[in-house]
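With one protein chain held back, the other chains of the complex are shown just where they sit.
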Amino acid sequence: MEAYIFNLVNLIAIYSILAVTLNFIMGYAGIYSLAHAVFFGLGAYSSAWVAQHVSPSIFVSYPAAMVAAGAVSLLLALPALRVRGEYFVAASLGLQVLSVTIFSEWKSFTGGIGGVLAIPPVDILGLEVFRPAQFAVLSVIVLVVVLLVINALVHSSFGRNLRAIRDSESAAASFGKNVPMIKTISVVISAALAAVAGALYASYLSFINVESFTLDTSVLVMAMVIIGGTGTVAGPIVGAALLLLLPSVISYFDFLPRTEIGSLQQIIYGLGMTLLMIFRPGGIVGRRSGT
Amino acid sequence: MTKTFKQAAAAATLACLALPALAADHTIGALFPLSGPNAVYGDVFMAGSDLAVEHINADGMLSGPMSIAYEDSQGLPQPAVVGMTKLVNVTGVPYTLSAFTGVSKAISTLGQRNQVVAVNGGGVGPDLAALGEYFWNVIPLVNLEVRAVVPYLTEEMGLQKMVLVYIDDPFGQAIEGELEAAFEGTEGELVGKFSVPVTAQQFSGVAAQVRSAQPDVVYIASYGAQQIQIVKQLRDNGVDAQIVSYSGYITPDALALPETEGMILTGQAVDYESDDPVTSRFVTDFKAKYDRDPTAYNVNYYNATLLYGLLAAALEAEGKEVTGENLLAKRLEMKTFDLVGGTVSFQDNGTLLSPIEVKQAKGGATETLTTVNVGE
Amino acid sequence: MLAIQLAITGLQTGALYALTAVGFSLIFGSTRIFHFAHGATFVIAAYFFYAAFGAGWGLIPGILASALGAVAFGLVLDRLVYVPIQRHEGSFFTVFVASFGVGIAVQNVIGMIFGRGFVTVNTSLSRSVELVPGVYVSPLAWIAIACAAVFLAALQFFMRRTHTGMALRALSDNPELVRTFGLNPRRIQAAAFAIGSVIVVPAAIITSATTGLNPAIGHHVMLISLAATIVGGIGSISGTMLAGVLLGLAESLALLVVDSQWTEAVTFGILFAFIIIRPSGLLGRAAAH
Partner (left out) sequence: MSRTDPAQGEPLMRIRNLDKSFGGVKAVDDVTMDLRAGIVTTLVGPNGAGKTTFFNLITGNLARDGGEVTWLGRDIAGVKPHRIARAGVMRTYQDLRLFDGMTVWENVLNATEYGALPIPEGRAARLRKRERIERVLERTGLADKRDTRALDLAYAERKFLSLARIMATEARLWLLDEPASGLDPNSYERFLTILREDVAQGVTVCIIEHNLDIVIGISDRIAFLDRGRLLADGDPQSVLNDPELAKIYFGDRA
């Protein structure tokens, strides 16, 4: 029973990190990425590879994951600098689909659809953390650290620069801001921190494969941000918790046929997104639209 | 939010979370595809396992009522791992039924780490034999099927040039390896190999490639809805060579497809006519309950479930606790079991041996052409 | 020979892509609504046909049911989702998310009703005949190509020669202008949805007989439509058609070089490259910024 709750805590913490980091570029920089799962995946695969081949120490595998994802995120920064709006969404979709193909085909690194098996548990100064309860402590601490980092950034001049760019790119440039540089840095930070979620995920489940890093995941994380509230601190976490609790709550309605639970959950979150956009586009936590 | 509402909400949440504790005395888990393109298998598997539960409970074999907690794997590794985590941590089962090669490989680490037995009756990838002592197979793996069918094709039917169309996942890759090995030192050869992604449904391009390789015979290694599409689209696009597939093709949907007519298929041989009490009871009750003839999958999951009943009953008779660890010890101790199809014994790697039938699809059913003993 | 066969296969696929994409392109180009639920329209059209045809209604009633379903869905979505959102806020992302949500819901509702597996409409028309030795073409391929040609020509005529068509073209540039013509922009928008939805019907029906349907197919349809619209150039109907055909060809001809699991990557690699290098697309007029 406790294990079940800790299990949920772990999943919520991991997805919260994803939602918070996506919110960082979506809510503050106006970069609407549908490729966030790519960096989640990169983080997971890289940390798994490092854990298996170099060292499962958190001080080795996690930074490695961050570096890998941060480097590849330059591919996402490229369209982010060139285009906005619908074009960027389409570009990020393209990147997401391409990455899934590469995740499926680069079998020596990712194991393809068969995935990476038997990933060693994460090692913190000699302590192997894999039991749900211990892991919950780790995942919550990591979430808090990520939150602190993001929060500090958002409230610094960097965060103001991001919001300035979101509101008016040309005016931001007219006030001396290196718009491409700031956008690139924000994408890199977001991707690197999302990779931490991937590293947690890989060491927690001890198994990863491409299915966890598809467009569906990107959409799910986006839904978490939007349902919770774009550009707010608590929104993404509320959204993550809500969407992850939804299936467990639905699965306790015994009268529902087992095979329909998945569908029902999807219908609820699909319609939830639509209704929210019609009646409260700012999300659950967000303030009402300004105009 | 008012305080009462908060309390009510908290209470409701707790009540929800507390439910699994009320589960039946003997609960085992199952990770079957209940939704998605492979859901048809879930129905077939459940038909077998549900009947076994009925029999075990009717016989009062165990101290309390037995039930199965089904989790939907969709036939995919990722949902399966999530389901397995739930079965291990929440439901707290000592024994799970598994299916599909990718699923089984993915959950095996969790099973091994938490000492929970996982029994496969559906996946046939040869590497399923090497997933650790907590992973058992009650199905002959596909290497046996391949080794049975290749000589039949090349020698009996004179079909030398084969093209393989396989799904790009652990199962498909395993088949590819097995076929390569099976053709070594024979007259025949593998003249083309085309992999298709798991989610693909458009095969006209692949069909053109298959045709241009001019094979005598085409081997299809996929599952569920996809393999039906492959066969249909190959035929639609002018491939008229003999088509061959494995036991996974033998599902009601696939046999109903007009294009299936004449295909060569393999599968484990089950002697439904056997007069041992377990087999005849299974065949009679299965026909009565589902109004159709049982297939090998029905048998395998009936057997996998019955195996738990036998092991747990033996443990209870000794006053031992029914845990994964004890179940494993008991299996190693008992070695042979009376299951559907006769008395069987496990190999050391936790896998059952069984003779293989080579059959041909005719009018929505299969006709046995020959039975091959591939045993070591 | 293989190349010719793949080119013909690609042409058939491309014709279907063009037919699907052009509906999205028309809606997006004229109303600027990021109608991600276009894939859902396709799924609805296809399953309505499947259900009606399967129930023995025959071909023509089946097509009518399919068209009716698609148009009704498009109009309802416009009326109940897009118009209310446009009333308080026009941000493309809000519209996109709402539309995405509808797409997810439709996919799962269809799945609950018709099952999540593949379904196929059985017809002898999907059976190929040998055209020249080694090249097989099914009657459906000809039907697909003919449908694409006829529908797209009719659409071009409509856009250039009728009042509503011209108003549609004007709508994206200047809704006020439409008003001064004495036309109601909201009506024109509804017209865009009706036409954009109905034009997926031939592709949906042909797909149901060739590659078969499943409820998740809308996703792929939508991605292809988006890719074709952008590669063709937003706002350009002929650009979208051209891009649809080219993407189909590219996907098919790629098999000469790579395994089939790379075909999707080929399409989206092209899309990604276009966005980076030439965001205005093949025939687009508007710049991306």
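By letter and in written order, the chains are A, B and C; residue numbering begins at 1 in each of them.
The definition used in the following text is that a residue touches a chain if its C-beta (ideal position, glycine included) is under 8 Å from a C-beta of that chain, and two chains touch if they have at least 3 such contacts.
Worth saying up front: this structure is predicted, and the values here are computed from it rather than measured.
Engineer: Who does the absent chain touch among those shown?
Structural biologist: Even though it is not drawn, that chain still touches A.
Engineer: Pick out which of A:Glu2, A:Glu128 or A:Asp167 touches the chain that's been left out of the picture.
Structural biologist: Hidden-chain contact among the options goes to A:Asp167.
Engineer: Using the definition of touch stated at the top, determine which of A:Leu8, A:Ile25, A:Ile185 or A:Ala202 touches the missing chain.
Structural biologist: A:Ile185
Engineer: Which positions on chain A touch the chain that was left off?
Structural biologist: 153, 156-158, 160-161, 163-164, 166-168, 170-179, 181-182, 185, 231, 290-291
Here is the rule we use: only the chains that are shown with their structure count from here on.
Engineer: Which of line, ring, star, complete and other names the graph you get from chains that touch?
Structural biologist: Graph shape, chains as nodes and touching pairs as edges: complete.
Engineer: With chain centres taken as the means of their Cα atoms, state the distance from chain A to chain C in Å.
Structural biologist: The separation of the two C-alpha centroids amounts to 31 Å.
Engineer: In whole angstrom, how far does the Cα centroid of chain B sit from the Cα centroid of chain C?
Structural biologist: Going by mean C-alpha positions, chain B sits 39 Å from chain C.
Engineer: Could you say which residues in chain A touch two or more other chains, in rising order?
Structural biologist: 104-105, 263
Engineer: Could you pull out the residues of chain C that touch at least 2 other chains?
Structural biologist: In chain C, 111, 116, 261, 264 touch at least two other chains.
Engineer: For a test of understanding, state which residues of chain A touch chain B in their complex under the given definition.
Structural biologist: Touch residues, chain A against chain B: 1, 3-5, 7, 104-105, 112-115, 117-118, 130, 132, 205-207, 209, 211-212, 248-249, 252, 258-259, 261-263.
Engineer: Could you list, by residue number, the parts of chain B that touch chain C in their complex?
Structural biologist: Spelled out, the residues of chain B in touch with chain C are 35-37, 39-40, 168, 194-197, 200-206, 208-209, 211-212, 224-226, 228-229, 232-233, 235-238, 253, 258.
Engineer: Over in the complex, which chain B residues touch chain A? Could you list them?
Structural biologist: 16-21, 34-35, 39, 42, 70, 72, 74, 76-79, 81, 85-86, 89-90, 102, 105-110, 113, 168-170, 173, 197-198
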